[in-house]
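For this depiction, one protein chain was excluded, whereas all remaining protein chains were kept in their positions.
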Amino acid sequence: MPDQPPQDGVTLTIDGRSVTVPKGTLVVEAAKLLSIEVPVFCYHHKLNPVGACRLCLVEISPGPPKPQTACTTPVAEGMTVRTNTAGAVAARADILEYELVNHPLDCPVCDKGGECPLQDYTFRHGYPTSRIDAPRLHFEKPVPLSDKIALDRERCVLCYRCTRYYDEIAWEQELTTDQRGVSSFITNQFDRPLQSIFSGNIIDLCPVGALTSRVWRFESRPWDMDHTASVCSKCAVGCNVTMWQRRHQLVRVTSHENDAVDDGWICDRGRFDYTEVNSPDRLRAPRVKGAHATWNDALDALLDGVRGKKLGISVRQDLTNEEALLLKRLVDGPWAGARVVMPRRTRIPAAEGETLHIVELERARCIVVIASDTADDVPVVNLRIKKAVSKHGARLILVHPDDLDLDRWPHGVHHVRPGAGGYAEALRDLRDHEYLKEGPVAVLYGDAQGSEDGGAIAAAAAGLAQAVGGKLMPLYRATNERGALALSLLGEETDLEGCEAVLIIGPGAPPASARFTAVWDFLLRPEHGEPDVLLPSPTFAEQQGSYTNLEGRVQFLRPPLHVEPPLRESWDVLLDIGQRLDAGLDFLGIVQIQKAAAQAAPALAALAGPPAPAAAPTAVLYGPARP
Amino acid sequence: MAELRGSHGKAKHHLLTQHFGTEGLATLKGYQKLGGYETLERALGMEPKALVDEVKASGLRGRGGAGFATGVKWSFMPPPDGGPRYVVVNADESEPGTSKDRYLMENSPHMVLEGILIAAFAVQSHQAWIYIRGEYDHPYQMLMTAIGELREAKILGDRPFGKDYALDIQVYRGHGAYICGEETALLESLEGKRAQPRSRPPYPAAKGAWARPTLLNNIETLATVPWIIKHGAAEYTKFGTEKNRGTRLLSVSGNIRKPGVYEIEIGVPFTHVIMELAGGPFEGRQIKAFWPGGSSAKVLPASRMDVTTDAEALAAADSMAGSGGCMVADDTACMVETTYRLLKFYAYESCGKCTPCRVGGNWAVRTVAKILAGEGSRLDLQILDKIQAGLQDGRCLCGLGDSAGWVVQSAMNHFPEEFEEHAVRHTCSVKRERAAASA
Partner (left out) sequence: MPALDIAQEEAGYLTPESMTEVAHALNLDPGYVEGVATFYSLFHLEPVGEHRLYICTNLACMLRGAYDILAHANRAIGVAETGEVSEDGLFSTEEVECLGACEYAPMMRLDHAYHYDLTPEKIDALVAERRNRKGARRHG
């Protein structure tokens, strides 16, 4: 909101300072623009305001002569807000005292300690002394909500952010409140573990130490960690994440809000699937026939092994744009004729030109999702579809043979199950549906998990989009599928069967036909078998480079961990191979590779420029003096 | 049915209760014999706006507790947009000391229903809901029987009295939660959810039941409407005080000889209500305190029985007219114990949504329990005073927290010596006297 020029500007005064904000802005948000901290627990900018915790009490005139909640009050022209009157200051201090009446004050062993709003607000807005001598109420704790999340009911301040998130954003009911009054507590239904793939976001939302990650629990103190804002490597959505490292270990992944991509949410794969980075079994040095080797010997062995044989290359789904460019040069040159496959990719053809941006989903009046289980394929786009439907009133059409997560919308989903005529026929029949009468229409399409011809589905989706004036969004599945396609790296084939020599980059099994196998990964996996050459690779938390997400957005990685020798950057190893093969890969560093990639594919033009600067750290807000 | 305890029979100010006790009043036939539903028939021939204006002119104020001007509330309903709009009737009578809605529903269900239907037509709604507390088995049965009679007689249906205006009433039973008396919590409950109040705005007139325009009124409020429409606002304004028109029902209970539900002209003093209508204290006892408008109204000492029953006088005495539940305690009552009991109620009934009410109510209970157990100190009195202040004046999402605060504040204010005695000297003179008397 701050960077948009207010069209319907409303000017108000907060603590004597004037600010102009768009109509409909809440007082609490207007105060942020002036760096005035109005503390909140229940309020969260992505959730509907409820006015439950009462911590944001301020005095507002004109209005009743008692404090009002800044989180539920929209601004009005000429409004005067005072956060620092004796009444408002006392009200907030009293609320904070109430929050601490039954709080266990176990901050020394609490994972939230150090980044805890309850601590910070009490420090800045609370009473300097404690008058509480009543025995505290106790709850059973910690309660495992799933194998990933623990709930400490004594620390809970019942802000209901978690249950509201489940209800409003994730459309789930498996997290609810039981009982009432002071006995109220948050619970998963009948203690059944949470199933949602979006469960981890409640950890980020929790303003106290009630919801903690069991993966990270008791791992490190917040102030012991460094963090960088990077990009998730688990699927093609490209959610922005904060990666936290401590002593060269990746210890935590949290959301790094980017409204253009993820709207502040990440899925549980992105949040919890990182522990392999710290595995003691990580490969650090090359091996040839099982024996440790130098990079020099290993690369020689690799090149000897593949020479003269029909070569197949399997690449990781999160192959960077830079690696893709270098591999493309190799298969266009010395390794001409090699087959390149990417496990987990869709059968969707390369996108031509601009496609629908994720953020545009919120403006759509109708969203058609074709041949994709978005909850599994592109989880955070699935959440954005939910937002478009439940908060912006978009109509929803699903074209898929199965019941889907999105069918949960109780107010009318049009679900078409393709018949014998397949998607093409189903989409032709759909054109006159009433939901499509009002635009803009967003047409999202997947590949039906390869059950039908991907090109045919794409063509049918394009036909529908053209007929109703809609905009297309291909739902690629593999992390950098769109980038690899833009560089024409990937062929039609889906496996390496028939290849005599294979280079497996990342997970994947060599085909039965392989007489020579090289594996390049950060772990030796059971499916790899016993490779002739084994090269260690950095992980998503170490490697430099960039991904192109499903909407075509190029995003740079900011790895929190260094590549420690003998480990080498993958692009560096590929350059080495290129030089050994005289392939003309004479780049002097990753920046030159990126410039070349930008020239090779217009879709990657953004690589020519410098990475967007990292988001500025959250401003430190100062509240009025404590009572 | 139990013996009638309260107003009935002819008296100038018995606008609602005059016929109570009449054989067959609860039946459609009996009610119609006394002119019942003639007013509805006439109302259906009037302009809805004229009805709203008439109620506005009568000065009728809500009898549920807040005392908001009924006609004004009706006029807040937005113009019809073709979609559904509701009248929701609050029959969740749960305010301690209040039984007048039950008295009305049990004695004259049709009067209640007639008022509801007039209101529905006045605000252009076709569907009324009665939210009745689950414990009211008998009033529920009576309403259901009466509604059945109305359906049979086609007074409920597509063409009541031949008028092309469909009317229907549904009854929804509560399941035990005082908070449902709060209008937005009631709506949540009606929608099948946990009854937690909504943050306002939006107000129910804009977005009420199922997010549609909704008028919420109390049973007694709507039961008064037929009389007003029948006799005219001018007649009604002859009763009561200038700012607080008409009559109302007070349920009088506690340590008095003749507890009952009495219809009084607003403005008579509590001495009349307690000492005359309710027969005054038992032999040898003295009135000590009274809660003039349900447990949420601040307690007043007996010396303030001269206060009149209108909202303005009660506000001036730092209490309120509330729901009309007048509870009377005599000198055998320990005011710390009564405070404890009421606080326990508010803590138990807190919905838990907002912090001060959820935590503060329970903290207050525990503090008073400590004082009652003889383990208190002067510090506990200070803490208690601080807790009650922290529950009031907009700190809470709805009025329940304020009420809990008032319970403590008023008791400590009017009976400081009793709190002092318990907290500091760890003794209770009331209990000592009680023990001495029984020995």
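Note that the chains are named A and B in the order they appear, and that numbering of residues resets to 1 at the start of each chain.
Note that in this section a contact is a pair of C-beta atoms (placed from the backbone, for glycine too) under 8 Å apart; a residue touches a chain by one contact, two chains touch by 3 or more.
These numbers were taken from a predicted model, which means no experiment stands behind them.
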Sort through B:Ser99, B:Gln392 or B:Ser410 and give me the one touching the missing partner chain.
-> B:Ser99
Sort through B:Gln18, B:Asn90, B:Thr184 or B:Ser253 and give me the one touching the missing partner chain.
-> B:Ser253
Considering the complete complex, of B:Gly325, B:Gly361 or B:Gly394, the missing chain is touched by B:Gly325
Among B:Tyr86, B:Tyr178, B:Tyr236 or B:Trp363, residue touching the chain not depicted | B:Tyr178
List the chain A residues touching the unshown chain?
-> 172-180, 187-190
On chain B, the omitted chain is touched by residues 2, 5-6, 93-99, 101-102, 133-138, 173-178, 189, 192-195, 251-255, 259-261, 291, 295, 325, 327-330, 333, 338, 341-342, 345, 348-349, 351
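Just so we're on the same page, only the chains that are shown with their structure count from here on.
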Centre-of-Cα separation between chain B and chain A, whole angstrom | 52
Spell out the part of chain B that touches chain A in their complex, as residue ranges.
-> 177, 179, 194, 199, 347-356, 358-363, 366-367, 370, 379, 383, 386, 389-390, 393-397
Mind listing the chain A positions that touch chain B in their complex?
-> 41, 49-55, 57, 64, 66-69, 72, 87, 91, 94-95, 97-99, 101-102, 131, 134-135, 137, 157-158, 160, 177, 179-184
